[in-house]
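For this depiction, one protein chain was excluded, whereas all remaining protein chains were kept in their positions.
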Amino acid sequence: MTLLEVRDLCIDYFTSTRVIHAVRGVSFDVAPGERVALVGESGSGKTTTALALMQMIEPPGKIVGGTAKLNGTDLLALRGDAVRASRLANVAYIPQGAMNSLNPVLRLREQILDGLVDHGQRLDRKAADALVAGALKGVGLSPDLARAYPHELSGGMKQRACIAIAIAMKPDLVIADEPTSALDVITQKQVMATLIAAQEEIGCGLLLIGHDMGLMAQATNRVIVLQHGLIAEDAPVGRIFTDPQHAYSRMLIDSVPTLGKRAETAAPAVIAKPEAASLMEFDKVSKTFGGGLFGNDAVRALDTCSFRLADEHPQIISVVGQSGSGKTTLARMVLGFETPSTGEIRYRGKPMAAMRAEERRAYRREVQAIFQDPYGSFNPFYKVDRALSLPLANFGLTTQGGSARSRMEEACEAVGLDAGEVLGRFPHELSGGQRQRLMVARALMIGPRMLVADEPVSMVDASLRMTILGNLQRLKDRFSISVIYITHDLATAYHVSDYVLVLHKGRIVEAGLPGDVIERPEHPYTRSLVDAIPWPDPNRHWGTGAPDRAGWDARQIIRGQSAGFVLNAAG
Amino acid sequence: MTTSPTVQTRVETIAEEAEAGSLRGVILGVGRYLRRNPQLIVGLILLLGLVAFTTIGRLFVDIAGAHPLAGPASQPPSAEFPLGTDPQGRDVLAVMVVGAWLTIRTGVIAGFIGILAGSAVGFVAGYYGGWADRIITWIVDVLLTVPAILFLVIISAMLQNGLTSFGMALIIALLAWRRPARQVRSQILVMREAGYVEMAKLSGSSGFSIIFKEIAPNLMPYLISSFIVAVAAAILASVGLEAMGLGPQNEPTLGMTVYWIMQFSAFLLGLWWWILPPVLILIVLFVGLYLLNAGLDELANPRLRKRT
Partner (left out) sequence: MYIQRILRRILTLLAVIWAAATLNFFLPQLAPKNPITEKLTQLAETSGISGNQIAVLTEAFNERFGLDQPLWKRYFDYLHDIATFDFGYSISSYPTRVGDLIGGALPWTLGLMITTTLVSFAIGTLVGAYAAWRRDSLLMQAVSSVLMVFSAIPFYLIGLVLIYFLAAKGGWFPISGGYSLFSIPGWNWSFALEVLHHSLLPALSIAIASIGIWAIGMRGMMVTVQGEDYMVFAKAKGLKPRRVFLRYGVRNAVLPQVTTLALFFGQVVTGAVLVEIVFGYPGMGNLLLESITLFDYPTIYGIVFILIVTIALSMLLVDLIYPLIDPRVRA
């Protein structure tokens, strides 16, 4: 028995000169109570397919063919008011932008009830109160929140509220479009658990849209892989992860880093000799924003910390934390974009605040960065070449005119880019992956001693992430560059780094070698983070334990030091 | 394993698409864009038409006719005076040719000075921040509460004797810098944090070169749009002051014409050939500037872009 039967679904987008076949003859089934993943990278047609089931394709898009029978009724053949009536009652939708999906000027109560009222339900005040309270409790929210406005809720609470609204009429099918993409991993796990519990409670089918194979392994029964608007593979979750039939499915699965398969390259931990020349040193550095004369609240972005990075032993230091943990503040202080509120930062033994002009110049050249948003890193007014040629000119790295071009070409090839294809273009003409690799090429060309990589792959398609991280690793080995890798993603940190710092609310809570910190976490916060990683392995269950929030403020744990990086205990 | 489907088969061309870079391609592209953004083209046509009227008009019309007693009084349109004459014996067509020019010139001068001074002030406040920013922002805020019309009215009333239309432009420029200063400041605040500015710092660029090579080029669209808004505001102010009788006394500006129309009760006398031309020219001028700005705004910021 099937709940949903999609056959030959075709959706086109029309521009003035072209037709883009966004979805090309897609067919699949969903059984009652089944959770089906619709996976693909951006532009694969996954969201378009889902929106079509509610006839929510906006012009210039158009459904040009196919059927989608839900319990025997063709959803695509509905016309007029029946389209509206089937939404929420039969097919419900949980939107992607959890942060902005609730009407900012209406209380939650009204946003839960208005859908019911418009589907003909008549409720007196008492019945309505009971219904709202039940809906909120069903997703783990307090009934008192009925009177709250969206801005009073956290991101996770907003997404729970969206779930409560969507399932209020016990629909036959729920479509969840990347419901956790804006949330941190710990909240993601809890919200997914809530969604699955609610879905099992009402026994509806669930179509979960996303790009994270790990999440799909944990949350669904069956995975449909979409590529270029076609189904590449449609298989039960137990089989697709062990025996993918399509090269693209395999690539998606392989692009998710897992623990335990780490290539041990790092030398065993040794305590760096104190007399070794230091490259960068944080001496009791902290950073506080705000406060002062005008009395806005001061925010402690980074608690006092001290560490020393030696000039020898180049290595990758990962700084892991969620948003607001202070990891970006740390990176910006390393780059000299922020000055510490207390303490001193020294580069090659020289305090940054007291550098002479030529020392400052050398520091500028030797400490480089790669930022999260590769598009924003390019000035949209110029061709991309300028991002590479500017440092060459400013730092006097070339003397002859001809060699600038050849150095740029060399750098492109070193990161696997075809120089002829990318140079001479404007930034918007390149893909996200190409732009970010150009940024790596730029850093490489300058030949720094130290590189800060601030979330360098979080805005890049999954298939390119490991490639770019691999570039960073080769950079380190070939040119002896120390890398500070800032990320929210424990799994990639596990793979690329020699040493890991875990930051929580501006405090380093745990530090050590990746094999220790991430495989055998000791601090309750690190443990919550590791527990929340969705493994791309349906046999390794995610667990249902709630995070130990009370323990997150426990004292710092430092396990082992690395060659060339010395972290002093807080205090 | 199956092979992956290619992207190419996903896109189909349904209309003629000339290759990029060829002249034909450029013309096709521009044509298609203008069909989507008619405001730009209508605005440009209106403004260029007006400029043509006042420049080419000079070749065919005797400008001396724009002064009193150049002809008989209150004559309806005739072969000699295509738009007739006013009660003081000015040739209305000559007045329009000269007046449109004076009005446009006043707007452009005041707008240009306003943008120049405003963006300098805005740059300093936005880029350097700190106390400079606080003081400048406070001054601009207070000056924005002072009603512009009164400020202008008092100054031009004080200077009225011997005021030229160029002096008028300078008076208006005294206030025209406030809004550009504010807009430029807020744009700079955003751009200062942009990734490419930080990249330029990492590439060893100096503060000076960051302002002029990184930020300034990206500010151009805003400056052009602010300039047009400032020109429109300056024209609005100058014509308003002139219509109140506070403009230059001896120059045939459009606003002065409106003033004389009211002084001479032209409506009661039925001198339609005197009333309608300045009103129409001013409407064309304001609508043209507005549409041009709306069109440029759409070009720079396609938020309102219509679907095709």
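Just so it is clear, A and B label the chains in written order, and each chain counts residues from 1 on its own.
Here is the rule we go by: a residue touches a chain if its C-beta (ideal position, glycine included) is under 8 Å from a C-beta of that chain, and two chains touch if they have at least 3 such contacts.
Being a predicted model, the structure only gives us computed values, none of them experimental.
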In the full complex, displayed partners of the excluded chain: A, B
Residue of B:Ile113, B:Ile210, B:Met256 or B:Leu282 touching the missing chain in the full complex: B:Leu282
Absent-chain contact - pick from A:Val36, A:Ile63 or A:Leu102: A:Leu102
Contact footprint on chain A, counting only the chain that is left out: 54, 56, 59, 84-89, 92-93, 95-97, 99-106, 114-115, 118-119, 149, 151, 162, 165-166
Positions on chain B where the hidden chain makes contact: 39, 142, 145-147, 149-151, 153-154, 157-158, 236, 239-240, 243-246, 258, 261-262, 267-268, 270, 272, 275-276, 279, 282-283, 286-287, 289-291, 294, 303-304, 306-307
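Quick note on the criterion: only the chains that are shown with their structure count from here on.
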Chain B residues within the chain A interface of the complex: 1-7, 9-17, 32, 194-196, 198-205, 214, 217-218, 307-308
Partner chain B, residues of chain A touching it in the complex: 14-22, 24, 59-60, 227-230, 232, 245-248, 250, 335, 337, 361, 364-365, 367-369, 371, 373, 375-382, 387, 390-391, 394-395, 446
